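To start, I am sharing the structure in question, which I have written as structure tokens.
Of the protein chains in this complex, all but one are displayed in their positions.
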Amino acid sequence: MSVPGRVVSISGLTKSFKTGVTALQEIDLDIRPGEFVSLIGPSGCGKSTLLRIVGDLVQPTSGTVLVNGKTAHRARLDHDYGIVFQDSVLYDWRTVSRNVSLPLEMLGWSRARRKERVREMLELVELTGFESNRPWQLSGGMQQRVSIARALSFDPALLLMDEPFGALDEMTRERLNMELLRIWEKAASTIVFVTHSIPEAVFLSTRVVVMSARPGRIADVVAVDLPQPRGAETREQPRFFELVTAVREALAAGGRGQPAPTLPAGTEERY
Amino acid sequence: MAMASVPALERHRGIRVGASRAGGALRRVGTFVAVLAALCGLWEGYKWLWEWAGWTWPFTVDDVTMPHLHDILAAFAEPTTTGGPVLIDSLLHAAWFTAKEALAGFVLGALIGFGLAVVLAHSRLLERGLLPYIVASQTVPILAIAPMVVVGLGSKGLEGWKAVAILAAYLTFFPVAINALRGLHSVDARALELMNSYAASRWKVLWRLRVPASLPFIFTALKISATASVIGAIIGETPASIQDGLGGAIVNFNQYYSLQPTFLWATNIVAAGLGISIFALVALTERVVLRRAPENVA
Partner (left out) sequence: MEPVPPGVVRAIGGRFVDWLPALAVFALGLALWQGLTTAFNVQTFLLPKPTDIATAFWNDRGTLWDYGLYTLKEAAGGFAMGCSAGILVALLLARFRGLGLALLPFAIAANAIPIIAFAPITNNWFGLLNPVSKMVIAAVLCFFPTMINTLRGLTSVHPSSIELMRSYGGGELAVFRRVRIPNALPFMFTGLKVSAVLSMIGAIVGEYFGGPTNALGVSILNDSQLFDFPRAWAGIMLASAFGIAFYAAVSVAERLTTSWHPSARTFRSE
């Protein structure tokens, strides 16, 4: 039941753990090419689990997940997505450039091709000149940029990001938000972004998926119609505040334990 | 030893907590029996295979080099000399004698090690000056100096077993000193600032903050030291001609090995038991003192 023109297609997805806790219940979500979708919700709503199920790092209990029209498992083996974690997960024993080229090595790229791509990627994340540094010699923000370069190095159709800027200070975070938008435009990829920051979700996304906890469900989907390209002034527009308020209210509604609105399949397309 | 504990990073993923404790204990006993049986089977199987095939590599297997396990067990009930006490009797006496030396050395060594760590933790200069020698001290083959220490201290009127205890302390103090030093240094900078904000004296900082912080490190060391003290006691006895302990028994039965190999094997089993018992004693104390959940102890 592959839906054409969908990078990610989730239907009827449920995940319960052995302990009996239902982490995710009846999730339906389609993501089209070029979208920037944020998953936001209280802690324990299963947003990170959902991301990992898309990446085939966690197995769902029931339901189907298609990535690029293939099973999530096939997509993982085909290197259809890159992933960025909250901690940068760089290997101390590799230099910055060898960290970026890690997935390329695993794909069997030639040395010359790897070198050229690493140069491009470090230029993209503005880390030219740090090629031979060790990860622990970089600041947290720089480490996360290396991690993004690594995730994008093999041109995946999809970028999965699990609270990538959660451990950074506010100033670094806003700067990296801008950079991420620039990279998103340049790389023309699709991004699924987990966060717990409302302004961050609104600023970055084309759509914000609001989730409720216990069990994790999609409580609401807010389409973000802020104009592209976005910049520092975006955060000052009245529409930005309206959308932040809309997401906050959706979160509060979900958080009060109200029954999640029953969403017909494809609801998120109502915008 | 603590370095063997399952790393915390992966622990939360692999192990399901919440299995009933009784079931866990039962499973542990089951594994114990299974491992013990496997080891015995391996011993007898190896012996049988090598004897059957006539292999002589890496060494010739016969009833002298590898006695049957049941023969070793039977040896415990045999008299050591005609009309003398049975082996298990004299070995238990010897084990108690060695345990006394080991425990005295353990306590002495732990106190010295801890004291040394406190001193070094308060002086960067002393740490730089002395630490290399503390490390180097452990490269001295203790067995080689044992006779001289025992004879030398004996000439000063010290009983043999006390001299051996000092040798055991020599092996014991090192892990304690090194680990306690690391523990005393491990204190969080903010916790120190908090103490400073109370205008706490160095002494108070030591006892209220540094020592509690170093306890897990010290217990790691004590578990290593427990084994080291038994080794120190056994090898301290051997060249010093102290006959009453396990070391003496090893030297003694070694001379009759070709006639009565089971006696030396039986002695070594008791020595192994002593080492494991003292280790278990320290591990148990650690559990009580640090009040850790059993799952956190490897």
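For clarity, chains are labelled A and B in written order, and residue numbers in each chain start from 1.
The rule we apply is simple: a residue touches a chain if its C-beta (ideal position, glycine included) is under 8 Å from a C-beta of that chain, and two chains touch if they have at least 3 such contacts.
Small disclaimer: the values here were computed from a predicted structure and weren't measured.
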item: Chains in view touching the one left out; value: A, B
item: Hidden-chain contact residue, picked from the options B:Leu91, B:Ala165, B:Val187 or B:Ile250; value: B:Ile250
item: Residue, one of B:Thr80, B:Ser214, B:Thr227 or B:Gln260, that touches the chain absent here; value: B:Thr227
item: Touching the absent chain when the full complex is considered, from A:Arg32, A:His79 or A:Arg119; value: A:His79
item: In subunit B, positions touching the absent partner; value: 1, 3-4, 6-7, 9-10, 13-15, 28, 31-32, 35, 58-59, 64-65, 125-133, 135-136, 138-145, 147-148, 151-152, 155, 174-175, 178-179, 181-182, 221, 224, 226-227, 230-231, 234-235, 238-239, 246-247, 250, 254, 257-258, 261, 264-265, 267-268, 271-272, 274-276, 278-280, 298
item: Residue numbers in subunit A that touch the chain omitted from display; value: 52, 55-57, 76-79, 81-83, 85, 87, 89, 91-95, 102-103, 106-107, 133-134, 136-137
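In this text, only the chains that are shown with their structure count from here on.
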item: Separation of subunit A from subunit B, taking each centre as the mean of its C-alpha atoms, in whole Å; value: 52
